[in-house]
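Take a look at the following structure, please.
Of the protein chains in this complex, all but one are displayed in their positions.
Chain nomenclature is as follows: A and B, assigned in order of appearance, with residue numbering initiated at 1 for each chain independently.
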Amino acid sequence: MATTVEAPGTSPIGRSTPRVDGPLKVSGAAKYASDFHFPGMLYAVPVGATIANGRVVKIDAAAAEKMPGVRKIFHRENIGKISRSVLGPGFEGICDERRPPFEDDVVRYYGQYIALAVADTFESAKAAADAVRVSYDKEKPNVSTDLKADDEPQVVVTTFGPANRVRSERGDAAGAFASAPVKLDQTYVTPAETHNPIELHATTAIWDGSTLTLYESSQGVFNLQGVLAQMFGLPKENVRVITKFLGSGFGGKLWPWTHCPLAAAAARQLGKPVKLVVSRKMMFQTVGHRPRTQQRVRLGAAADGKLISLQQDYVNDKAILDHYHEDCGEATAFQYSVPNLRVAFGRAKRNIGSPTAMRGPGAVPGLYATESALNELADQLKIDPVQIRVLNEPKIDESLGIPFSSRHLLECFSVGAEKFGWSKRTAEVGSMKRDGLTLGWGMAGCTWVAARFPAAASVQLRDDGTARVACGTQDIGTGTYTVLAQLTAQRAGVPLDKIEVVLGDTSLPAGPISGGSMVTGSVIPAVFAAADNAIASLLNIAVTTPGSAFEKRKPDELAFEGGRVFAKVDGVAKGVPFADLLGRANLRLVTGGGEGAATFGNPKPKFSTQSFGCHFVEVTWQAEIARLRVSRVVTVIDAGRILNPLAGRNQVEGAVVMGIGMALFEHTTYDPQNGAPINSNLADYVMAVNADVPPIEVHFLDYPDKEINELGARGIGEIGLAGIAAAITAAVHHATGVRVRELPVKIEDLI
Amino acid sequence: MRDDPPSSPSRREFLQTTAGTAAAAAIAGSVGGPVVATAGAGVTTADGPRIEGAVPITLRINGKDRKLRVDPRTTLLDCIRETVDLTGTKKGCDHGQCGACTVHVNGRRVNSCLSFAVMHEGEEITTIEGIGGPDSLHPMQAAFVACDGYQCGYCTSGQIMSAVALLKEPCGADDAAVKELMSGNICRCGAYLNIVSAIQQVRRKA
Partner (left out) sequence: MQVHRPYTLHDALALMAATPTPTPIAGGTDLLVSWHHKPKEKLALLDLSQLGGELAAMRLTADTLELGALTTYWDVIASPEVSRAFPLLAEAARQVGAMQIQTRGTWAGNIGNGSPAADGVPVLMAYDATVVLQSTRGRREVQLDGYYTGYKKTVRLPDELIVAIQIPRRTRKAEWFEKVGARAAQTITKVGVAVVNDEKGWRVVANSVAPYVCRCRNLESALQKGQKFKSPEEIRDILKNDIAPINDMRSTAAYRETVLSRVLFYRLADKA
């Protein structure tokens, strides 16, 4: 259970801080994309294809168009020009589904939008969408779950550009495996998972002459701005995207989806604001998902458990036209020491909507496979699973040949084992009991990349003693509003309750995507630089303003601390509050801008920057009534300095909750006949509810990583989901003797 | 706000004019009791949005009577959000499976996506806005802030409406009882433990 631990001292950094946007969220006053209403606003409801492969022969909208309140039924013939977008330099213009909606009459996945009903009310639009009659030339869809890689060249196209299918390689992995004394060769499967943020994807589009404004549920307003500008042939500055509050996204809202240009195109033609909210059912079809993966892992080891060879060959399914690669090998090449390694991938085209990044993309399914394999190898050798990891701890990042900036994985293991009581574990299957229940104990390690995206911010100091900090990033729910307030409070000495934080708008300084667990790390240098620049202006004003206490001084004789300007020789006690200085100068405010450079994508890094951690899990098993529950979790995370332990712990707990779902419940299943996701609702796509969640203990090792930023803070949004499924399946094996290599664990398989 | 202009007939009058003829009158092709509404009948208000087939009703929301014209197909949820413009109540699934749309009807919590607005005339409806505003938080709202009982905040209105209702429901003292009664509200961010902490904090102080 979360407890609040106060850091010593008065700095807001590292102190458990209730969210500054909390009162808005708990009172329903926080405005999400679908909460903005405008005079004359129309409602749009898309019509999705009811086949997954074939061609639209005819769309009969006659009846629908005559229904009361209906403004227009849009389809390929009348939607107007929507162009394609391309990837630009520096990760600009990213999009997983490049084909603009209605571009041709081919249907490539079930639910692909083929028409759009727009009406005065939601009810009329929904009824009209339902009344549109479509005839198809239907072909059998391929949604096969048996993934054999398509024949693709060695270098393939991916969402982010070209990639070599041999992702990592060193030594002679195949040769070393062949001669290894101990071998393990298993295939692990993770199913399609759907993000299912509770906020439905939504767009409200408004055209004002040549300017397009979008209220969108977006994890990346600037990327969306760039893609939409391309699609509608507009200068970027003529597109404004606003995401004040984001009902999470887990990656599903990182890149644009087709509903967004549809709403914009409808608004362009009808000259009125158009609101389009994607239904829950459609969210299983048209806004991405984590793809199914099939991963063959081969481990070769010495008799003592030391790894000699590691091979990971994986395949993910992808849409017919697009190029998503689930980077399951993301962490494989550096997590453990092994001289011979080869990680390679392939993709298999299917009649499904494009997959996309979902929380911990790549590493989460990847670590499920590699950590599971390591657990199996430990069992095979009768070595404790913690011990086999300690034995294979690397001294450096062997994939890059450079040191880690800050790696304390061994300490994670020892802290976790101690807190969990791991030493009491008896290895034999089914050997541990409590209150008539069979216990299973399992563990796994985890890691997630740490880096910075480019970020800009502005800080204003105002004559009423308040400050404003602005950055065009989004708060996805991780606490970004609060972190920006903390950073500004720290640097400008303004109390938290006197700081206004403005986010989620392309009219603000360009901020990073809410992705990769990188927002906090990226904004630190930007906000600090902005605050420093505002303070520098203030010092100039202090020495130039007639009547100022510092009129005779030079700026470099002054300093700023705790919201006061003072002469270094006199000390802060004789300082003057910035509000007083601004008042004397008859200035409402001073503004400073600041930027932070990217480290993400650096081709020649000096250090390997990653976060690390581990999970220890207990499950209870009642064979009599086939009841499996996760009953206890201890998670230890080494993510550098934690700026807000209250929100930080929540992040990791939430990831563990999602991991319980990943391990035991979640999968999207496609109907082999028509290609539809069949469990496309929140009763049949089972996610963990409150009663499923056991006590979760989260421990942070607080080692600041100064390679990342001046505070030493890496990210924590995703790492908690990495490894947890492998720990749970290990615990399930320990309790039941059943080795589950295809997620989720189904109780059907355990009896 | 899309309240009716003062001149339009109230729902009460509408019922009075039809109830007396209940047994025999044929209204919009039906016999028997009062017919509330037929979608597509073409009632169009002079100003404001055209709402085809809308019928006048009065809903009592957060202690205030609101004269509205609603389409009979409009769910209570869409009526609250789109017609009355109280957007604190959220749509998450439209199937009664996530709890984001939870409101109180006559003091009991319900999923507002699972009933039609016209079925709620004469009932006392409370939404999150009726529990407390940002500057006048209900103790449960304050506890959610203090305990970080949310992340993205989207399911939060529903969580708090459930939590406030739970205070008056037969619920055991332990966390397990609270967790069971809060399981109709999915928090995809997974802030469940903090939600339980917030509720227990309020219950201990009560």
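Note that contacts are C-beta pairs under 8 Å (C-beta built on N, C-alpha and C of every residue); 3 or more make two chains touch, one makes a residue touch a chain.
Everything numeric here is computed off the predicted structure, so don't read it as measured data.
Contacts of the undisplayed chain with visible chains (whole complex): A, B.
Of the candidate positions A:T204, A:Q230, A:T447 or A:N690, contact with the unshown chain belongs to A:N690. In the complete assembly, the contact with the undisplayed chain comes from A:D130, out of A:D60, A:D130 or A:E561. Although one chain is not drawn, the whole complex shows that of B:N62, B:N111, B:Q151 or B:S197 it is B:N111 that touches it. Where chain A meets the missing chain, the touching residues are 126-127, 130-131, 281, 622-627, 629, 664-665, 669, 678-679, 683-684, 686, 688-692, 747-748, 751. For chain B, the list of residues touching the undisplayed chain reads 19, 22-23, 28, 30-40, 72-73, 75, 94-96, 99, 102, 105, 108-111, 113-116, 118-119, 162, 165-166, 169-170, 179-181, 183-185.
We take it that only the chains that are shown with their structure count from here on.
Contact residues on chain B toward chain A in their complex (touch as defined above): 39-40, 42, 49-53, 71, 73-74, 78, 81-82, 85-95, 97-98, 100, 127-129, 131-135, 137, 141-142, 144-148, 150-157, 160, 176, 178-180, 182-197. Partner chain B is touched in their complex by these residues of chain A: 1-2, 18-19, 21-32, 34-35, 37, 40, 43, 67-69, 120-124, 127, 196-200, 245-248, 250, 277, 279-280, 476-479, 646-647, 650-651, 653-658, 681-683, 687-691, 693, 695-696.
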